[in-house]
Structure formats: structure tokens, C-alpha cells
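What you see is the complex with one protein chain gone and the rest in place.
Up next, chain A:
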């Protein structure tokens, strides 16, 4: 036979790992520089592989404040305010999970937390 035997497939059946899924990458960090760098790296890597990317969505920063009475001075207006700023970015990719694993394994910076969730489209 000149033709190779065909794999028996049900009509309309897709192999699961080929399915395109929506993959949401959440990046959290305390400092903006590292975060923006990781964001742009991710997006560049994704565009290089020709994946549909929904750009970095910048979620409003959360400012966690702790106020205490300063150790010096008397009166009402002697306070120390300590704050921690949490910056969050979202990146949506529409592709297969394998490719995404490649993309995310490239960029690694300390101080940036990366969470990946996979949503069935």
C-alpha cells in the first residue's frame, strides 16, 4: 500500500494535549522594576512563539500599612507608618500548556511570584 494506515479517530475528536486553553499567569511582587521586567520578558517570549497574548493587565496596587507610635517624641503627631506595596499583573495566553511551560521556565527573577492557572476555553 502506498498510503500509510490511518489512525482510527472518532469524528470530531481532538487529542487533549493539542487543545488550546486559556492560561492565566498572575505575577505578584513587591518591587515594580523586577515585575515589569518579568512581564515584558514573558510577553516577548510568547510573541516569539506566535501565541495570542493578552497584554499585562495592571491590577491596582495594594498598599498594606502599619502605623505605630514612634519611639521618640510626645503628642499625637508622632507616628511611624510602614507600608508594603503589592503589585500584580495578569497575562493571558491562548495556547497549549506545553508551550507555556517552556515560556515560563525561561524567565526567573527573585522576588516575583508566578502563578499559572489553566482555564478550559
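Here are a few things to note about the model shown:
Convention: a contact is a pair of C-beta atoms (placed from the backbone, for glycine too) under 8 Å apart; a residue touches a chain by one contact, two chains touch by 3 or more; residues count from 1.
We adopt the following convention: contacts and distances are computed from a predicted model.
The subunit not displayed here is recorded in UniProt as "Small ribosomal subunit protein uS3c", chosen from "4'-phosphopantetheine phosphatase", "Small ribosomal subunit protein uS3c", "Electron transfer flavoprotein subunit beta" or "Cell cycle checkpoint protein RAD1".
Considering the whole complex, the residue from A:20, A:59 or A:114 that touches the absent chain is A:114. In the complete complex, the residue from A:48, A:64, A:81 or A:119 that touches the missing chain is A:64. By the touch definition given at the top, chain A reaches the unshown chain through residues 28-30, 64, 71-72, 86, 108-114.
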